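Only a single protein chain was left out; the remaining protein chains are all shown in position.
As written, the chain order gives the labels A and B, with residue 1 at the start of each chain.
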Amino acid sequence: MFLQTLITGLSIGGIYALMAVGYSLVFSVLNFSNFAHGAVIMLGAYVGLALATKLDFGFGLVLAGSVAGAGIIAVLNEKLAYSSLRRRKAPSLYLMISAMGCAVFLENLVYATIGSRFYAFPEFFGRQVVTIFGSSVSLLDVGAFLFALIAILGLHLFINRTRTGTAIRAGVCDMTMCSLMGVDLNRLIAIVFLLAGAFAGVAGVFLGIKYLVYPTMGWVTNKAYIAAVIGGLGSLPGALAGGLILGVVETFVSTYISSVLRDVFSFTLLIAFLVWRPNGLMGIDSEEKV
Amino acid sequence: MDYILSIVVLACINMIAVLGLSIFTGFTGLFSLGHAAFVGVGAYTSAILTYYYSIPFPLALAAGAAAAGAVSLVIGIPTLRAKLRSDYFAIAILGFGEALRVILENLDITNGARGLPGIDSFTTLPVVLLCLAVGILVARNFLRSRWGVACIAIREDPIAAEMAGVRLFQTRLLSLVVSAVYCGLSGGLLAHFLSFIQPVMFTLLQSTQLLAAVIAGGMGSITGPLIASFVFIALPEALRVAQMWRLVAYGLLLVLIMVYRPQGLMGYSELSSLWRRKVPEPGRRQL
Partner (left out) sequence: MNVSTEKLFSARGLTKHFDGIRAVDSFSFDVAEGSITGIIGPNGAGKTTVFNVVTGIYRPTSGKVLFRSENITGLRPDRVVRKGIARTFQNIRLFNRRTCLDNVITPLFQRERCSFTGSLLGTPGARRLERDLYERAFELLRALGLERFASMQANNLPYGLQRKLEIARALATEPSLLLLDEPAAGMNPGETRGLANLIAEVREKFRVTILLIEHHMDLVMNICSPIVVMNFGTLLARGTPDEVRSNPDVVAAYLGKGKDLR
């Protein structure tokens, strides 16, 4: 029972982490909470769903299509809703409100056009089960967890080992200086959103397979946001750690205490972290300058 | 006629909540994505009092407003004391609002997610208009008082405000409580107008709508948000637009305002001279 709970928690945590990465990437560069990320995940799931059901694509192609689709949507989102705010150095709250507007807009646009129906992905993984230490776990859960780990590791390497990654890290420290050194900020930020969108696409497909596809599925990202805060907004290892911790803790709370309390618990955790440890477990110091 | 009447009543109820949030956001400079929860607390408290305990309506309304104010202390004290970054504060209160909704969905006395039906409909147009008028008058007096002046000073520059003798934490907390009381009152009126309340009526979406009205109307203005709030409620109702298309428009509107006109309809100004203060005549007394 204990092990089963732990493994379920880790697999949920893996998906949280995939989503949290998107928040952290954007936060680290633009210093605001991109609440439209949930909507991008939702759209990524719809793209994947369309490819899987209308074109009968296999899992790999669905994933690739969803990654590409969500990536493009995220970049467009930045160009249309954030770039002018960013250029005139608006307060981060304005960006956050704009993001909120995007989320409300996109979700309800899907709701109004495609409808509120729940759609299921074809069963890519069937009901296959693997046995780990005597407890049976669905292949999907293990796959999601492993994929999340690999993807985040890959992103970590990209950011630390490549030229573009170095530019992103420089942008995290000081955008103005970065542009003075000859980095094309618009391109840099587009890449950041492309990466965040790509992760949203992956998260969307896994979420969709696990829990169905519907317009408000993006609200699960509330949890991912909490995970990002726990790990420290703006930190990639933090997003992974925060996601896994939240996934495990939540699963334990709902298994051993009460499933109702689970959400109250998560939100309390969010507030507690914001109040007492706003930089999270691994976050960088991001004090508002006096 | 009844239809138009109900639109007006609903718009006025919404205006009371927006008035409260305007004090907090527009005049104190703190953003909240959770004020719908205070509307919910007011709605449930007053509805439970009249429904189960047959408490007189005005008393129940007052109790709902007071309960919302008290609940706001729970989130306000730790977060405002910690001087969170403004966006962290908005998120903390968002989390609080969502947690409150989950609690409302799981209590017996609130009848859970199914909602509370059969609340007496005490809220009539005169009642709402009276509440709104008193609310506007009190808000105006508040903003001219020692505390209101302090709130505005904090919005303009918290450090300079402190050096002008303003107590940062206490003033921000007071502003939060005052705004929550307005929201609680609005909730009580709403419950006794619709006769039915449900936790999903007080979610992040509604909080965003309240904030949208304040921002669209203009920061640091009372009349602007009131107009925006009326338009937000009345226009889609009058045009009989489906709920989801309304939300599509709200979302788009928020983005457009942020991109093209962040000061909103009438940022930092008022519609009528009612709000302008008389300045003492120059040269009447020598120093």
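The definition used in the following text is that a residue touches a chain if its C-beta (ideal position, glycine included) is under 8 Å from a C-beta of that chain, and two chains touch if they have at least 3 such contacts.
Only a predicted model underlies this, so the values are computations on that prediction, with no experimental measurement involved.
Engineer: Thinking of the complex as a whole, which visible chains are touched by the chain that is not shown?
Structural biologist: Per the contact definition above, the missing chain touches B.
Engineer: Tell me which residue among B:Val41, B:Leu116 or B:Ile152 touches the hidden chain in the full complex.
Structural biologist: Answering carefully, the residue with contact to the hidden chain is B:Ile152.
Engineer: Using the definition of touch stated at the top, determine which of B:Ser121, B:Asn141 or B:Gln243 touches the missing chain.
Structural biologist: Selected residue, touching the omitted chain: B:Asn141.
Engineer: Could you tell which one of B:Glu162, B:Glu237 or B:Glu270 touches the chain left off the display?
Structural biologist: In the complete complex, the chain left out is touched by residue B:Glu162.
Engineer: Under the stated touch rule, tell me which residues of chain B contact the chain that is not displayed.
Structural biologist: Counting over the whole complex, chain B touches the hidden chain at residues 137-138, 141-142, 144-147, 149-150, 152-153, 156-157, 159-168, 220, 268, 277, 279-280, 282-285, 287.
One rule holds in what follows: only the chains that are shown with their structure count from here on.
Engineer: Compute the distance, rounded to whole Å, between the mean C-alpha positions of chain A and chain B.
Structural biologist: 31
Engineer: Which residues of chain B touch chain A in their complex?
Structural biologist: Checking each residue of chain B against chain A gives 31, 33, 75, 78-79, 82, 84-92, 95-96, 98-99, 102-103, 106, 159, 205, 208, 211-212, 215, 242, 244-245, 247-248, 250-255, 258-259, 262.
Engineer: Given the complex with chain B, which residues does chain A contribute to the contact?
Structural biologist: For chain A paired with chain B, touching residues are 32-33, 80-81, 84-85, 90-98, 100-109, 111-112, 222, 225-226, 229, 260, 263-264, 267-268, 270-271, 274-276, 278, 286-288, 290.
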